[in-house]
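My questions will all concern the structure given below.
Showing chain A:
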Amino acid sequence: MNPPPSADIGPQLITLMAALMLVLQLLLAVQPMLFTSVRLYAIQSLFLAGIAGVVAFFDNASHVYVVAVLTVIGKVIFLPWLLNRQLRRIKIAQEVEPLFNAPATIMVCGGLTLLGYLVARPFTSLERLGNNTLAIAITLVLTGFFLMFNRRKALTQVLALLTVENGVMLAAIALTTYGMPLVVEFGIFFDVLVAVMILGILIYRIRETFASMDTSKLNQLKG
Partner candidate 1 sequence: MNIQPFPLLEISLCGYVIGAVGALVFMRREKLANVFSFGVASLSALAGLLAALDFLSAGPGAAVPKIDLLPSSIPYLQFTVRLDPLGAFFLLIVSLLGLAISIYSLGYARGFYGRKNVGVLGAFFNLLLLATTAVFLADNAFFFLIAWEIMALTAYCLVSFEHEKVETRNAGVLFFIMSHIGTGCLILGFLLLFQGTGKMLGDYSPQAYSFESFHALGEKMSAAFQNHTDPDLLLRRDIAFLLFLVGFGVKAGIVPLHIWLPAAHPVAPSNVSAFMSGVLIKTGIYGLTRVLFDFLGTPPNWWGVTVLSIGTISAVLGVLYALMEHDLKRLLAYHSIENIGIILMGLGASLMFLHSGHPVLASLALIAGLYHTINHAVFKALLFLGAGAVLHATHTRNMEEMGGLAKRMRWTALFFLVGAVAISALPPLNGFVSEWLTYQSLLQGFGTTTSLVRIMFPISGAMLALTGALAAACFVKAFGITFLAQPRSEHAAHAHEASFTMLLGQGILTAACVFLGLFPAFLLKWLDPVTQQLSGQQISAQLSAANGLILSNTAAQGGTVSMLGLALLALALLAAPLVLWLLFATRAKTRRGPTWDCGLRGLTPQMEYTATGFSKPIRMIFKALFRPRREVQREYDFSPYFTTTLRFESHVEEVFQTRIYRPLNRLVLGVSRRLRALQAGSIQAYLIYIFITLVLLLLFAL
Partner candidate 2 sequence: MNFDPLNILLQTILLLLLAPLLSGCIRNWKAKLQNRRGARLWQPYSDLIKFFRKDMVISEHASWIFSFAPYVVFITALVAGLLVPMVAVQAPLSLFGDVLALVGLLALGRFFLALGGLDPGSAFGGMGSSREMTIAAVAEPAMMLAIFTVAISAGSTDISHIVQVAQSPTWQVLNPTHVMAFAALFIVLLAETGRIPVDNPATHLELTMIHEAMLLEYSGRHLALMEWGASIKQLVLMTLLVNIFFPIGMATDATPAALGIGALVYAGKLILIAAAVVVVETTNAKLRLFRVPDLLGAAFVLGALALLSTFLFQ
């Protein structure tokens, strides 16, 4: 293919935004306030949408716009709203003491980033848009994963899961020209929405029955 004249700007933009996503992820990893976390997630998703938009623009692939729009609607507006509503319902603002404390968390995330780069290195040639996007995507997945078991509050775990999701989407965009086929995108999108709703329902029920959202209290089933 013959890249459009400004092809070099696109990649740079993408790389930049991806890097910012990673930064947000790290912030998310260390700070305990739940509302802030939701906000951070929203911004992260926004950058994701941005990347999609850039891809769509520079590779003039119209259907990726759809992806961008969906992301904005879903992940930037709807989900944060939903989560905030939950939070307000539950009336707890702060995360309890995590498994690893902040410095340790940072260390681990650093290690994971390294791993992400290691994994992604062979494929730098393949990705057309920005060099490190894939690495960042994988890192997002790994750190999100780490976040999941580092935090105890059900809601934070959901957030973490969503960041993993973001990582996957980023990878999709980074790796595959023009993203995945539209039908797949739709499927994925709605699945995520449903998933979050169901998670919401569960969290609600859990709070009703356990009068708490601390998942470390969910340890009756052993052996």
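One rule holds for everything that comes next: a residue touches a chain if its C-beta (ideal position, glycine included) is under 8 Å from a C-beta of that chain, and two chains touch if they have at least 3 such contacts; residues count from 1.
Selection rule, in plain terms: all candidates are chains of the complex that A comes from, given by their letters.
Keep in mind the model is a prediction, meaning the values are calculated, not measured.
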item: Which of 1 or 2 touches chain A - same complex, any copy; value: 1
item: Complex contact set, residues of chain A against candidate 1; value: 99, 115, 118-119, 142, 145-146, 148-149, 152, 215-216, 218-223
